[in-house]
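Complex shown without one protein chain; remaining protein chains in place.
Chain naming follows the written order as A, B and C, and within any one chain the residues start at number 1.
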Amino acid sequence: MSAAALREPWTRLSRQREAATFGMWVFLTSELLFFSGMILIYAACRYLQPAGFLAAARETNVWFGTINTMVLLTSSFAMAVAAQAGDAKLRRLAIACLAATVALGLAFLTIKGFEYREDIHEHLLPGAGFAIATPGAQLFFSVYWVMTGVHAIHLSIGIALVGRLILETARRELPLSSPEIQATALYWHLVDVIWIILYPLLYLGGRS
Amino acid sequence: MSVERAGDAKAAQRGADIWRRSLLVWAILMLLVLLTLGLAYLPLGRFNMPLALLIAAAKAVLIGVIFMELRLAKGFIRLAAGAAFLWIAVMFALTFSDLASRAG
Amino acid sequence: MTAAAYHDEYPSQANSYLRDGHSLWSWLASTDHKRIAILYAISITLFFFVGAVAIAIVRVELVNPNGQFISDDTYNKLFTLHGIVMVWFFLIPSIPNTFGNFLLPLMIGAPDVAFPRLNLFSWYLNIAGGLFTLYAVVAGGVDTGWTFYTPFSTMFSNSHVLAAAAGVFVAGFGSIATGVNFIVTVHMLRTRGMIWFRLPLFVWSLYATSLVLVLATPVLAVTLLLVIAERWFGFPIFDPTHGGDPLLFQHLFWFYSHPAVYIMILPAMGVVTEVITCFARRRVFGYTFMVYAMVAIAGIGFFVWGHHMFVSGQSPYASLIFSFLSFVVAVPSAIKVCNWTATLYRGQITFEAPMLYALGFIGLFTVGGLTGLFLASIPIDVQVHDTYFVVAHFHYIMVGGSVSAFFAALHFWWPKITGKLYDEAWARFAAILMFFGFNFTFFPQFLLGYLGNPRRYHVYPPEFQVYHVMSSTGASVLAAAYLLPPIYLIWSLLYGKRSGDNPWGATGLEWTTQSPPPTHNFLAPPSIETGPYEYHEKGEAPEAGLRLPHPAQSEPR
Partner (left out) sequence: MTRLTFFPVQASTEAPHTDFIYFGLIVFSMAVSLIVVGLLIAFAIRYRRSAGTRRGALPEWIERDFEIGWTSAAFFLFLFAAFWTGATRLSALTPPSEAMEIHIVAKQWMWKTQHPSGAREINALHVPVGEPVRLAMTSEDVIHSFFVPAFRIKQDVLPGRYTRAWFNATQVGSYHLLCTQLCGTEHARMVGDIVVMSRADFGQWLVSQPHADDVVREGQALFASLGCSACHDGASKVRAPRLEALYGRPVDLADGSRIVMDDSFIREMILRPSSHVVRGYDAIMPSYSGLVGDEELLRLSAFIRSLGQAEHGDRG
């Protein structure tokens, strides 16, 4: 069964798995740079418009943010268990945890959807009818929408990848030892780590 | 049949070990979320955001080391994991060297 | 393993990758790194001519101080097209994605790159980005310059900025994919005995370039994403009326764009080392220093982007810091130029076309690098920023350096890629014509720059006309020189003499396999015990009169 997982240039599966992990970590480095560019904009705009940022940060719904953080952390937990189960060749446990991961990911997106609906309802979309008058508030919400939007896209890609894993593992096309499970797990954990950094920036500012 | 069932029992046992180890990490993460939420409401003024980011960093390191199995990884993979932060630091430092010292 | 077992396990003769399927699909869906390299070669050549035609019209227009042929708007769109296409669709993929793709596995003794499917996907990303950009051109063009400065690009330009930004955004991910692929390949697929300090310097240059690709390109992606968000959804991120700061865009943009120029020059440095050592029959001078110089360029390249913003309203203190760091980043380049020159000492030098291009590279790169020092000093940058001095500086580095090295690589590895020899006389003529055409085009622009002729000017004060006429005539000579290689290389493809496996007598691992190489590169997995440039014993020099197997005559297999 492990022969099916072996890909073109590699002679040994262990080397291929190590390469997949290393390649994914290098890609995650580029993703970190990608999000740190946005966080630099957040930090710079917050430095330039402190009053506006505080006023705007109070308007985000902290309960949606906190629940979403817990949901994503739990999904990361499920994904970790799935990856370890894959290594230990426990097929049923792996598939169950992958399914839990996808479910929690979708839960995150739906909660996010409700939050976006509420934000739009409260005119927190930067533009003409913006709710908060302080200058800089529109800056905060521009960065808020871009960051959470791009994070949601990354999460949807993650959900698609894990979904594909479930289908292929269930249909026994994908051997449990294939490096794709490890790589997808690493990608999922990164999407979670990025949300962990976004959570305080977007939800915990200006609360005290 | 019994070999089959014994195999299942052993598998279930291994599955439970995996659960238990990761459950502990999950619990710590949840506590950290509640902690940072609580601290956000304390009037610490300037230190609110740095503290929240510190806790976020702790959660990130926890996930990185255990869930992403950096503790088992070889040297060059750990290097790949940590390399980005040096360049991010350079980006922030030199950009703020302009923003902070600008005469307005 | 006995010799017999060795033989029947590994065939002595294998089908070359070119004969391994002739259908279009066998090319477009191939995960063989050599075929993907050729796909890249074709796409960058097409993009090169799109960019060249755009700037040819501009050069003709600039002969007259208040040009009549094209309108101001068309002029802005033409030089923007030239910028975007040349930077992202020719220069960045030119050496890493064509020669890097083809030669990296061959040079380290690997059957293919680490992730072959990802390699093909990166070509399709590059093509998708290219199509987005060409759509922007067809639909009406972009007039913001390749730098997309806000608030002009986000609020005041009514050209197709969105399509162009999306195109470059997608092509950027192609670059990241290539970077990831090369880093993993160099780390994990080196053959037995190929330790880090036995890697050829071209492989080192690809590794350093991949570090920059992976670390810098994401910041470009985020910058363009913010421009798209501001222009499409109306989020006032860089909008000064809402308290945003346009300089933030410049910080993010140049944090990518300066390392991007090192993405363009580092592979060129690798190629020049390979060519010079082969045609001087000498070991490279100071191998370890050359390695550390390249890695230092890749690393410190991220510290210096502020020298693009000395006059843009950046605080004087930050300008001083960036000015100092920009002088420091020039040191590794100085080391490399010195080591190339020292490699020629006591060599057995011959002057085939690749060597002419390489020697041209050293001269032009030295001038380009030194004019970089002018731009790194604040008082001079105040005078010459955004003038033709800057245009001349970066063309000396990119065209004089990177494109010369591209042609050096094209001629040096042509026998290995196609198994054919090209016509030496025509190639030398083209190299010399290109050298003089280039100098005659861009050297007058240094004078124009200090005189104060701003770049991107459709009309200019009449006293600058004589330099523009000189530059435009030089450009026509350069254009003629660029048309020669395709002609005699295609002729060589069809009627060229078959070259042996190693027509130049070079020592690289890629020269030990067939030309053109079999699909899996090596008949048997190679193993090496020595360093990369074993042209003579350590400490000695190739003795005069020693009849080395003259490269051209070794009989084809």
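Throughout what follows, a contact is a pair of C-beta atoms (placed from the backbone, for glycine too) under 8 Å apart; a residue touches a chain by one contact, two chains touch by 3 or more.
For clarity, every value in this text was computed on a predicted model and none was experimentally measured.
Residue in contact with the omitted chain (choice from C:C338, C:L433, C:A479 or C:L523): C:C338.
When the missing chain is restored to the complex, the residue among C:V295, C:A330, C:I432 or C:L523 that touches it is C:A330.
Of the options A:Q49, A:S75, A:T101 or A:T148, the residue whose C-beta touches the omitted chain is A:Q49. In the full complex, subunit C contacts the hidden chain through residues 72-73, 75-76, 143-145, 147, 149, 151-152, 155-157, 240-241, 243, 246-247, 280-281, 285-286, 289, 311-313, 316, 320, 323-324, 326-328, 330-331, 334-335, 337-339, 341-342, 344-351, 359, 362-363, 366-367, 370-371, 373-374, 376-380, 382-383, 385-387, 447, 450-452, 454-463, 465-466, 538-545. On the side of subunit A, touch with the chain left out of the figure occurs at residues 49-52, 133-136.
Following the convention adopted for this analysis, only the chains that are shown with their structure count from here on.
The interface with the greater number of C-beta contacts, when B-C is set against A-C, is A-C. The geometric centre of subunit A is 13 Å away from that of subunit B, both derived from CA atoms. Distance between chain centres (mean CA atoms), subunit B to subunit C: 39 Å.
Within subunit B, contacts with two or more other chains are made by residues 76, 83-84, 87, 91, 95. Chain contacts: subunit C has residues 187, 215, 219, 248, 251, 255 touching two or more partner chains.
Of all residues in subunit C, only 31, 105, 110-116, 118, 176, 179-181, 183-184, 187-189, 214-219, 221-223, 225-226, 229-230, 233-237, 242-245, 248, 251-252, 255 touch subunit A in the complex they form. Within the complex formed with subunit C, the residues of subunit A that make contact are 7-9, 15, 18-19, 22-23, 26-27, 29-31, 33-35, 37-38, 40-41, 44-45, 48-49, 52, 126-127, 135-136, 138-139, 141-143, 145-146, 150. The touching residues of subunit C, when paired with subunit B in their complex, are 187, 215, 219, 247-248, 251, 255, 302-303, 305-306, 309, 314-318, 321-322.
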